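Left out: one protein chain. Kept in place: all the others.
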Amino acid sequence: MALMTGDQYRESIRKMHMTSRVYIGGEKISDPLDHPVVIPAQNTAAMTYELAHDPEYEALMTAYSPYIDDKVNRFTHIYQNIDDMVNKVKMARMLGQKTATCFQRCTTLDTANALFIVTYRMDKALGTEYHQRFLAFLKEMQENDYHLGVAMTDAKGDRSLRPTQQDDPDMWLHIVEEKSDGVVIRGAKTSQTGSANAHYTFVAPTAGLRKGEEDYAVAAAVPSNAEGLYHIYGRNPGDDRKHEPDLMDMGNPRFSSQEILLVFDDVFVPWEKVFLCREVEWAGMIPFLFGANHRQTYGGCKAGVSDVLIGATKLIAEYTGIDKLPHIRDKITDMVVLTETIYSCGLATALEGEKLETGSYFVNQLLGNVCKLNVAELPFKIARLAVDVAGGILGDAPGGKDLKSPEIGKFVDKYLKGVAGVPTENRMRLIYLVQSLLFGFNSVGYVVESLHGAGPPQAQKSSLYRLTDWEHKKNLAKDIAGIKD
Amino acid sequence: MALMTGDQYRESIRKMHMTSRVYIGGEKISDPLDHPVVIPAQNTAAMTYELAHDPEYEALMTAYSPYIDDKVNRFTHIYQNIDDMVNKVKMARMLGQKTATCFQRCTTLDTANALFIVTYRMDKALGTEYHQRFLAFLKEMQENDYHLGVAMTDAKGDRSLRPTQQDDPDMWLHIVEEKSDGVVIRGAKTSQTGSANAHYTFVAPTAGLRKGEEDYAVAAAVPSNAEGLYHIYGRNPGDDRKHEPDLMDMGNPRFSSQEILLVFDDVFVPWEKVFLCREVEWAGMIPFLFGANHRQTYGGCKAGVSDVLIGATKLIAEYTGIDKLPHIRDKITDMVVLTETIYSCGLATALEGEKLETGSYFVNQLLGNVCKLNVAELPFKIARLAVDVAGGILGDAPGGKDLKSPEIGKFVDKYLKGVAGVPTENRMRLIYLVQSLLFGFNSVGYVVESLHGAGPPQAQKSSLYRLTDWEHKKNLAKDIAGIKD
Amino acid sequence: MALMTGDQYRESIRKMHMTSRVYIGGEKISDPLDHPVVIPAQNTAAMTYELAHDPEYEALMTAYSPYIDDKVNRFTHIYQNIDDMVNKVKMARMLGQKTATCFQRCTTLDTANALFIVTYRMDKALGTEYHQRFLAFLKEMQENDYHLGVAMTDAKGDRSLRPTQQDDPDMWLHIVEEKSDGVVIRGAKTSQTGSANAHYTFVAPTAGLRKGEEDYAVAAAVPSNAEGLYHIYGRNPGDDRKHEPDLMDMGNPRFSSQEILLVFDDVFVPWEKVFLCREVEWAGMIPFLFGANHRQTYGGCKAGVSDVLIGATKLIAEYTGIDKLPHIRDKITDMVVLTETIYSCGLATALEGEKLETGSYFVNQLLGNVCKLNVAELPFKIARLAVDVAGGILGDAPGGKDLKSPEIGKFVDKYLKGVAGVPTENRMRLIYLVQSLLFGFNSVGYVVESLHGAGPPQAQKSSLYRLTDWEHKKNLAKDIAGIKD
Partner (left out) sequence: MALMTGDQYRESIRKMHMTSRVYIGGEKISDPLDHPVVIPAQNTAAMTYELAHDPEYEALMTAYSPYIDDKVNRFTHIYQNIDDMVNKVKMARMLGQKTATCFQRCTTLDTANALFIVTYRMDKALGTEYHQRFLAFLKEMQENDYHLGVAMTDAKGDRSLRPTQQDDPDMWLHIVEEKSDGVVIRGAKTSQTGSANAHYTFVAPTAGLRKGEEDYAVAAAVPSNAEGLYHIYGRNPGDDRKHEPDLMDMGNPRFSSQEILLVFDDVFVPWEKVFLCREVEWAGMIPFLFGANHRQTYGGCKAGVSDVLIGATKLIAEYTGIDKLPHIRDKITDMVVLTETIYSCGLATALEGEKLETGSYFVNQLLGNVCKLNVAELPFKIARLAVDVAGGILGDAPGGKDLKSPEIGKFVDKYLKGVAGVPTENRMRLIYLVQSLLFGFNSVGYVVESLHGAGPPQAQKSSLYRLTDWEHKKNLAKDIAGIKD
């Protein structure tokens, strides 16, 4: 069977010996799995393996793959029906609830399903063999239960210039050499959520390309320990707190995401892992399809994180005796409305999906973009409501060391107490959980990524404008208004 | 077969001889079907019959009913599966697109499905025979392809007082006499959208009731021409324009809704049409279930009306040459986002529905309320965007008589012209369509009803608060924060 | 003294014999002052005269003019200090409160102050005599207590084309002939609020102009009864109700605005009334300065109309016994917040104004645009809150004829009753007042004009972008971030 346990997953990553590849704080890390900044991110990724063995979640976390005729982790699955897409959203929400952060592995699923389609169509149109290559890798991925990142967002330099117009030709990742057995690529991909926890990374163009930009048209799978690959950890807000996980000040002491600047310093990729090479007219379809797919996912995962935030906010209200106030009830209910709205958009994106000529299914692209535009806005409203209910103490509560201080711990314990029967520490833990979600290291997932993940809102609007059937709407209006052309 | 054509429907209403029952402008109307205020409302209701015979829409508009073993209009259908609930939303959107107003008949479906459940449960719990009565009426309704209104919103007088505390005991509809063959009811139901176009009206309590309020606990089916029933037309904004339908000034010259103050001046209802009688503890379940169901419907119908508004706005932008401006494109795309958001909520409410012990299916109540809360807010945003794009001329364009005036028609034609090739009249027709939707007689459906239909937002919030599983969310937060109770 | 009474004002307009110039419903109107569509608009304009004689409002409504050394109506006043600009906003709010609609005369003040500056600067720069001409007209205006409209918004045809690129050269008003004693102009100005109630209309360009567009650069004062001038009334939503002012259905039975398509069919203007002629480089400054000035005014007048809407909404809540509910109190308080926000912006625009080299004062242009952007958004939120509180009956209450009907009046009276002690009619009157403000003829002023008056939001954003001192803000950020260029 193709399902790893959490420990097997951790071991598989450790075996990759990425020692010489991972940098934190400017320094090479000997074993990332033992580093306090990495541990919670690893824990989170591992949950995608662990829960696949949990009887309660097994049905949601796994699927039958016809490609290897076996049960696979849903994160490596190609959609076979509408339910598969519905279940992806449900799985994402559940994992968001269990980790309160980004679990980093949906990129595997969201990219694989896009590449499945694009390579199929390229082979049909061009007589290439990309789809066969991709299927081979898909089987490897499913059989080995891979976690894959997706390296899409280029450094981009001056955004008003095309890739070939940049002072530095490496600002968009590109092919620097073509060999008999493969290609050499150079460039960097930013905000790489999963890469250091992943076995492989999908490399793909970040946007549509034009004639003359052939070198920039490349899609491939690259192992995380490839020669020339550098994982440079970014700094998340509040990340220093990870160094003292025993304190409550982390808020979420077990789980976090991680984001990385992924540098490809002349990385060689053999042909069998290359899925697009210089076909500029097909380059844009990968991020376009990935985008719709990934934008839907957020309707699940961010709703799951919201659930945790709502629960924390409700508890804080109860712990301070304000939960019965009408305006507090209204505000917490509003948080539910906003959360279920993004979830509904995710579900509808699945429900309105369709079977393609590839044999696989795909989400409704228009609704996927609608989903993401809501995700890009509503968590900010949810966040504001949480701050409102949680109170000003959210930004300035004393911390774990204060509570444990022999000298002033008694004051903290006494004066941060809320209603009778609830230990002060519990209230403080929830305050730090909310702080972590809105202003700490997990705010990157909940707030920044909600806006920018799978592209910023303007990218979604642009997609939506293209996907909308304006003629249909115009004809409806003409019919009602009695206009005959 | 149980499907009437549009003409058969009209004839069936005409035959009911409601002459003595319908008042417009304070005066008795001889034949409502010939009255200019009623005609567009009739046209709209008739569309629910006509499209059931249209091959393009037949599958959406009809369903197989096991209760009469025949094809029925979907508006009379009891949900047999998830698809039935999905299709209701799709049908509602399509009819919103075809009429750009409220088609008035979803009350039939939304109430029947609630009564089906409540009467089933009452019989199980109380040993009553309400479900059998209801099934008998359901068959009659399906076989005769009825259009039914739902009379739920009581006059209510002083809202801070319970029904029995009112100065006037009739402010909530109640049983004034119980006879051997039935009950006599008195009161009034406001904002009755469908009643004058309906064969029957479902009467039901507007809210939960308490001990001592037994007289107010009554549900029944009453024919629209019952003795003692008065249909008093309300005044919609801009309704006077209906008197000159040949002018473009109506905006939507064929379709409208209608709202009525429905007075029950001692109306007798035979027992076989009574589905609840004095069981106060069951009274609230009817509006509660109807509410969730009806709140979902808005995710379809209002999205359909929005589609027309979007089409009209896009055309106006094209007709004035501004459609390529980035901010205009953004605004029209935003209209799409908002529209698809409410639609997604409607679909998700269906998808997350479930099979009940009754054998029938029911929508996800929590999501139904979420859907409606979005409907209660987003159309106002859509409306503002439409006003922004359409321009100030929306509120003050010269009208049809001006365009046709021998003296100044030339000026109107010359100066209201937009881009080359588009007749001025077309631009004017669209301006009046938008005016009608946002400020005219159809604004009641699109704006006011979006907020208040199936109860105002606070009613949805109150339902949501009850339906949310707070313990689950709190436990999620405790688990993440490391709190052990 | 230069102050007319309301009756003197009416008489002065009647004397202008505009019989052959005013069209309503495509027909020439014999005496506009007797026409039911015009009467409430006249009543409103007359209030700007009447209140100047009211001891309570005299100080606000009048000012001392050094130009004629006499007390003048503030609507004809050139700002002499900061207080003058503050008082304009306060006067506007008070008149909004007294009329609940657009009183149409602020165009006089807002344009005069812009022309005062532009003509002054032109004379300085070009050696022209426009300022002297303007001062002469200003004295005439002040001495005769004129009401002036401002004809700025051109028909514009295809908005993607410049004036000279249009198929029809008349789509922007332009000079068609230059004579020894003046110029002949042709074109049309849309959405002319005040023109038919005004003695004169200021004609001015609607936007900046370029070389080659000299014919389109013209500013002038034209009497409302000029030969070749046509006032074509536009259709406001719900305007038909004006024909039965004795019914409560008008909502606001005494006051309304009016909007007109003003056609200049070769109108001659003598040189002494011409204030700009072909100087394209100065054309844009008139709408730019007028814009900032007029955008500020809305901070007052729309706040005043909001006050009436808030009062009506609060009363409706009280009349139905819901005013003590926390969510209702919150919503009505929110209406106050939004209203005072736009008012605060209006006041700040005055407070941050400055003395110019012209000797006159001018508002802070940046804040004037900020003010208008809030006006373009917040009334929509206020409107939604009003609909929420007022209830669904807002769109479908029976009307005056129903209440008075011998047959069914008793039902309407009985069932629309709210709390004890308040006549049903009072509740209905308020419902119709709110309907009128949000969906009836006064919605044009409160909703459409709030968005489009003095240009649509994008025009304000464009102005703001130009007016903002970006370098200052960038330097602040660099200083904080420790960046040394």
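The letters A, B and C name the chains in turn, as written, and every chain counts its residues from 1.
Here is the rule we use: a residue touches a chain if its C-beta (ideal position, glycine included) is under 8 Å from a C-beta of that chain, and two chains touch if they have at least 3 such contacts.
Since the structure is predicted, the reported quantities are computational estimates derived from the model, not experimental observations.
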{"item": "Full-complex contact with the absent chain, from A:78, A:447 or A:464", "value": "A:447"}
{"item": "Omitted-chain contact residue, chosen from A:48, A:62, A:87 or A:153", "value": "A:153"}
{"item": "Residue in contact with the excluded chain [from C:50, C:70 or C:340]", "value": "C:340"}
{"item": "Touching residue (missing chain; options A:56, A:181, A:357 or A:396)", "value": "A:396"}
{"item": "Among C:61, C:367, C:403 or C:448, the residue in touch with the chain that has been omitted", "value": "C:367"}
{"item": "Touching residues (missing chain, whole complex) on chain A", "value": "23, 25-28, 153, 155-161, 167-168, 170-171, 187-188, 190-191, 230, 232-238, 240-241, 249, 259-261, 263, 265, 320-322, 324-325, 327, 376-377, 380-381, 383-384, 387-388, 391-399, 401-405, 407-409, 411-412, 414-420, 435, 439-440, 443-444, 447-449, 451-453, 456-458"}
{"item": "Positions on chain B where the hidden chain makes contact", "value": "326-327, 330"}
{"item": "Footprint left on chain C by the chain that the document does not show", "value": "86, 97-100, 248, 251-255, 307-312, 314-315, 329-330, 333-334, 336-337, 340-341, 343-345, 347-349, 351-352, 366-367, 370-371, 373-374, 426, 429-430, 432-433, 461, 464-465, 468, 470, 472-483"}
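One rule holds for everything that comes next: only the chains that are shown with their structure count from here on.
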{"item": "Copies chain B and chain C touch via same or different residues, half shared test", "value": "same"}
{"item": "Separation of mean Cα positions, chain B and chain A [Å, integer]", "value": "40"}
{"item": "Where chain A and chain C are represented by their mean Cα positions, the distance between them in whole Å", "value": "51"}
{"item": "Inter-chain centre distance, chain B versus chain C - centres from mean C-alpha coordinates, in Å", "value": "38"}
{"item": "Residue list for chain A, restricted to those that touch at least two other chains", "value": "330"}
